[in-house]
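Shown here: the complex without one of its protein chains, the others still in place.
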């Protein structure tokens, strides 16, 4: 029963994490297949794309889980899904023939920034509740849920 | 006391994480020693093996913790241990002289797949408990514990 209570607060985060893991597996399979095809230039490009995605992966996971635990899981999971979509676009764009139009090393700045801000606001709220005795948890959840939808603006 | 309750649900996961960290440290020390020996080809091979292991590491951690939190820690930790053994074999195999027999980029598919399935089943069970009011948590724990032993089949 204990566990059930914990799962209630994190199940959306777990679902997004699961999707990100499946995406990682997709990347890895893509890379392995490319490695067997023997084409050096396209292997290099895929390898570079996978590596850039993997470099950013722990950062993404850490910030999504922190934001989800500190404030509210729904907007954090939503930003996580957006990040995964951006990452997929980045990966496909990197593999494309028009390598000059590829994005750089950093991608998914907006979802990550949103998650970092969520973390900061959550921590500030906790400190305020601790020191001043005022807690804006409920308002915070509403505001972050509303703000998360702003991420959809291209 | 609060903390003690949390630790009860995760201590096996923490132990496996600790072993994986020690293994990472072993890999890093191996790579550093190789770097000092000055042999370029063997350094390249170790560096490549370490990098492949490290690329898959956050994925492994994420999926093991999610599976452990959502369903039950014992089978998740067991699959984690198996993954660490597979990883060690992969690393040693990669460093070996017979580089043509090295495994590819993806390794430890079976434990990871098992953990992903555990996550999915756990989430499904949570959603069913939420929407339909039926909870198969106890059965789930037994089934996953039994299934985990199937991973031992080579």
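A and B are the chain letters, set down in written order, and residue numbers restart from 1 in every chain.
Note that in this section a residue touches a chain if its C-beta (ideal position, glycine included) is under 8 Å from a C-beta of that chain, and two chains touch if they have at least 3 such contacts.
Everything numeric here is computed off the predicted structure, so don't read it as measured data.
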item: Candidate in contact with the missing chain, chosen from B:39, B:54 or B:146; value: B:54
item: Absent-chain contact - pick from A:39, A:123 or A:146; value: A:123
item: Residue ranges of chain A at the interface with the undisplayed chain; value: 5, 9, 55-56, 58-59, 62-63, 66, 69-70, 104-106, 112, 116, 119-120, 122-123, 126-127, 129, 135, 137
item: Those residues of chain B which, in the complete complex, touch the missing chain; value: 2-4, 6-8, 10-11, 14-15, 17-18, 20-22, 24-25, 28-29, 31-32, 35-36, 50-51, 54, 57-58, 61
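We adopt the following convention: only the chains that are shown with their structure count from here on.
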item: Where chain A and chain B are represented by their mean Cα positions, the distance between them in whole Å; value: 21
